[in-house]
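The complex is shown incomplete by one protein chain, all other protein chains being positioned as in the whole.
Showing chain A:
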Amino acid sequence: MATTGANHMQAKLVLLGDMGAGKSSLALRFVKGQFFDYQESTIGAAFLTQTLAVNETTVKFEIWDTAGQERYHSLAPMYYRGAAAAIIVYDITNSDSFGRAKKWVQELQRQGNPNLVMALAGNKADLSSKRKIEAEEGQSYAEENGLFFMETSAKTSQNVNELFYEIARKLPKAQPAQASGMSLTDGSTSRLGPAKSTCCA
């Protein structure tokens, strides 16, 4: 749940999606600015935090990066319970992973929190030659279901900060500071200055 202090809010964020879609890589890129061609598979879930400065407000994300294998599905409620935001990740080069993403969306709609900010991320955008899912397909699915959509690449960092920034912006606003019209459209990422990060696998 997003909790707010004077100029500070905390938001639980969960990453869901098929095995190998790039959840851990997105989290690691966002939190530590790193990327590995071979990222260890996640068992259960990993926990990371990262703080974003959005104007005068800081948003501290507590990120649960979950395991993607189908059989781990039954553990997921523990991680999305009470979450303020969810990023559902698929791999644009793998159509099964897009199918899996849709199932997650349905499950969250059924059981999740109605105020949950949901994002759909079509990851591995750098691999356009192997693309199976067109950006339009992701976009229109997201629109139909009230999510926002971005194609990302943990490898090149394309849209990674933007994705988290956009979520921070969309979190329920209890903060006057947030009403001052920060927007992503100016395309600047330099102000997304991560303030502090920790990482626990």
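Here, a residue touches a chain if its C-beta (ideal position, glycine included) is under 8 Å from a C-beta of that chain, and two chains touch if they have at least 3 such contacts; residues count from 1.
Here is the rule we go by: contacts and distances are computed from a predicted model.
Q: Hey, which one's the missing chain according to UniProt: "RNA polymerase II C-terminal domain phosphatase-like", "N(6)-L-threonylcarbamoyladenine synthase", "Bardet-Biedl syndrome 1" or "Rab-GAP TBC domain-containing protein"?
A: Result for the unshown chain: "Rab-GAP TBC domain-containing protein".
Q: Going by the touch rule given at the top, which residues of chain A touch the chain that is not shown?
A: 19-20, 36-45, 47, 49, 62, 67, 69, 71-75, 77-79, 82, 198, 200-201
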